[in-house]
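Read through the structure below, which is laid out as structure tokens, and then see the notes.
Removed from the display is one protein chain of the complex; every other protein chain stays in position.
Let's look at chain A:
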Amino acid sequence: MKTLLATAMTIAALAFASPSLAQTPPNVLIVGQIAEPKSLDPHAVTAVNDFRILMNVYDGLVRYKDGTLEVESALAESWTISDDGTVYTFSLRDGITFHDGTPFNAEAVKFNFERMLDEDHPFHDTGPFPLAFFFSAVDTVTADDELTVEFKLKEPYAPFLSNLAYPTGLIVSPEAVKQYGKDFGRHPTGTGAYKFAEWDANAKVVVSRNEDYWDGAPSLEAVIYRPITDANTRIAEMLSGGLDIMVEVPPDSLQQFRSDDAFVVHEQAGPHLWFLILNAKEGPFAKKEIRQAANYAINKKALVDNILQGTAEVAAGPTPPAFAWAYNDGLSPYPYDPEKAKAMLQEAGYDGGEVTFYVTEGGSGMLDPVAMGTAIQADLEAVGMDVKIETYEWNTFLGKVNPGLEGKADLAEMAWMTNDPDTLPFLALRTGAWPDKGGFNSGYYSNPKVDELLEKARRATDQDERAGLYKEMQEIVREDAPWVFVANWKQNAVTKASVEDFKLQPSFFLMLQKVAKPQ
């Protein structure tokens, strides 16, 4: 027996002997992703995880300026907008080719949008295109000449430019779509800084440097994206040297990386809002004073510092500060004041009746929803509200919350990440966005002034004018308190100390064009 064991151990030791784990090679960046990509066709996907690859393989007509959510030129050199806000004319950059060698031109742009929007287009069946409605305002796309393309909108739609900067607006090679058809998503071909090289299912996606990139070839030879779904495994892989960058680090582990000189922690607040939807149609929260009392009763600072461990900031209103140009920085968060909340509840005649609180187990942008829910319950109970929690798995939760809270619940957790200050309030605060009208206003908030401001902002093409309208909207909404405004999430990432010029963006996209790793 002993001999047998010893032999087995020796064989094992010999077979697995490896002096030390291979370090990642210089000029190759290995990125730890949270999941296998669904597809590398930018028009077919919806997940941020996929965007992290796509934004480096493709370009759009426009893009977000470094460090902001403001739009600047990319494949389009310049553009004009007609006075009525319905015609956008883009002049395209000359001499750009797709990775497959075919030219980028106005016809290619036209092909991209018609494939998504026109159900009779010969390549519409290479979809489905779940986010095509980002461009549902588009009526026609015309190629005026080789390098001029004109979008005619059905009605003025101000978020159009920032939607073009979103991954759904990235431009794919028409010839590659024609060649690969439904499998284009596995043979991505764009104009971006990196060319697709290899997709080894469930193991890695490799992209390599595009020497001819119009905005300057990147310094990295290649980027390898590895899907590692379990957060603990991702951390172990980062600590053992198998990754150069890891995204979405759980709060518990940030400290460990911070205190180690071999790593650099990056953080960046983004266009994210974590809030509670209050049922303004029935029950206690139908009264504005009680909704405000809930905002005073919840200790948001404690939630952000203790549960989220500093990975978020306290939110003041419905618009995240990351939309710097549209954010009303005169707003301050509701202070934590349980005494005031108690007094307001009493004054408003709250009878101590039970309220039902929908909590989810997890989900896109929901951070730590169960712990958050329990702490919120405790805060509300401290001011005399009787809160009953009902917890649901994410998809079930959405199935309950999206059709509206009426008859079911008084408050619900929710989080949104958007790319334009229009999106969240337009879809979730207007009277026209009540669930029965096809929107996400699950708490039935309604204020005609807010409706008017949002409609107007969508039609205005001047950014300053839009900004003024959004700022006014934020003040009214903060006062009306249809939601409890809780937190704005800060995205984080950890890189090895040898990674240079890496920066997180407020858009939450992972831009690797300028990153270097010489050793």
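Note that in this section a contact is a pair of C-beta atoms (placed from the backbone, for glycine too) under 8 Å apart; a residue touches a chain by one contact, two chains touch by 3 or more; residues count from 1.
In this section, contacts and distances are computed from a predicted model.
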Note = Omitted chain per UniProt, picking from "Putative Zn-dependent peptidase", "Phosphoenolpyruvate synthase", "Glutathione ABC transporter permease GsiC" or "FUSC family protein", is "Glutathione ABC transporter permease GsiC"
Message = Which candidate, A:Val87, A:Leu131, A:Ile476 or A:Ala516, sits in contact with the chain we can't see?
response = A:Leu131
Ask   = For the full complex, which residue in A:Trp79, A:Trp214 or A:Phe440 touches the chain that was left out?
value = A:Phe440
Query = Of A:Arg209, A:Arg226 or A:Arg430, which sits in contact with the chain we cannot see?
reply = A:Arg226
Query = Any idea which of A:Gly185, A:Gly270 or A:Pro421 touches the chain not displayed?
reply = A:Gly185
Key: Contact partner of the left-out chain, one of A:Trp416, A:Tyr470, A:Phe485 or A:Phe508   = A:Trp416
Ask   = For chain A, which residues touch the unseen chain?
value = 1, 4, 12, 15-16, 18, 20-22, 24-25, 28, 30, 35-36, 38-39, 41, 44, 46-47, 127-128, 130-131, 133, 182-183, 185-186, 201-204, 224, 226-230, 232-233, 236-237, 239-242, 364-365, 393-396, 398-400, 402, 416-418, 427, 435, 438-440
